[in-house]
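With one protein chain removed, the remaining protein chains of the complex are shown where they sit.
All chains are identified by letter, namely A and B, in their written order; residue positions are counted from 1 within each chain.
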Amino acid sequence: MIINVTEMEKANGTIKSAFNLLKDDPSAVIEIVFHADAIGFLSDPGNRNAILEMLESGMDVVACRNSLVSKRIDERSLMDGVRIVNAGIYEVLKKESEGWLYIKL
Amino acid sequence: MIINVTEMEKANGTIKSAFNLLKDDPSAVIEIVFHADAIGFLSDPGNRNAILEMLESGMDVVACRNSLVSKRIDERSLMDGVRIVNAGIYEVLKKESEGWLYIKL
Partner (left out) sequence: MIINVTEMEKANGTIKSAFNLLKDDPSAVIEIVFHADAIGFLSDPGNRNAILEMLESGMDVVACRNSLVSKRIDERSLMDGVRIVNAGIYEVLKKESEGWLYIKL
């Protein structure tokens, strides 16, 4: 399933929900797209552990390049393993069109 | 159709929209999942009438147990008729997988 996060203050809650989902259904395939204001979550060194934990649990952690550019964040500042797409919105819609379930918190 | 509410300040607006939908389409089947910060709406005694009105109109009013635990809310404080699920996020995705339409306000 695919989730998008657009607000910084919802990043931690969304990640927590994703882990709760994994607990309920360990076979769940989870992609989290960070865009708009929430893109800053991925470039903040204080979140390295949280991001690492997501990656290690098998989640697909995705950054929106349009949001990076808009917030003047160098994409080389993102951790290895974080996947970059041109447009977060396009990524969500593409996955939905492939049958992925979508939720926004 | 299934709606999720995650922000306290959107609870009343989301409920109002659900009633507007019922007005337009009295046959609509509506489930509202309260999770994250919005879980507090269901445990606030000041909202008893609003919750009762939803239940009496036939809406499925759902509380997320993970959110209850996280906010240290005793689930026995919820009104009769409010349904509890383990994970609000899982409930939304499950209904979507069954063909329910989804919206977030």
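Simple rule for what comes next: a residue touches a chain if its C-beta (ideal position, glycine included) is under 8 Å from a C-beta of that chain, and two chains touch if they have at least 3 such contacts.
Because the structure is a prediction, the values reported are computed rather than measured.
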{"item": "For chain A, residues in touch with the removed chain", "value": "4, 6, 35-37, 66, 70, 86-90, 92-93, 96-97, 102, 104"}
{"item": "Hidden partner chain, residues of chain B it touches", "value": "1, 10, 13, 16-18, 20-21, 23-25, 101-105"}
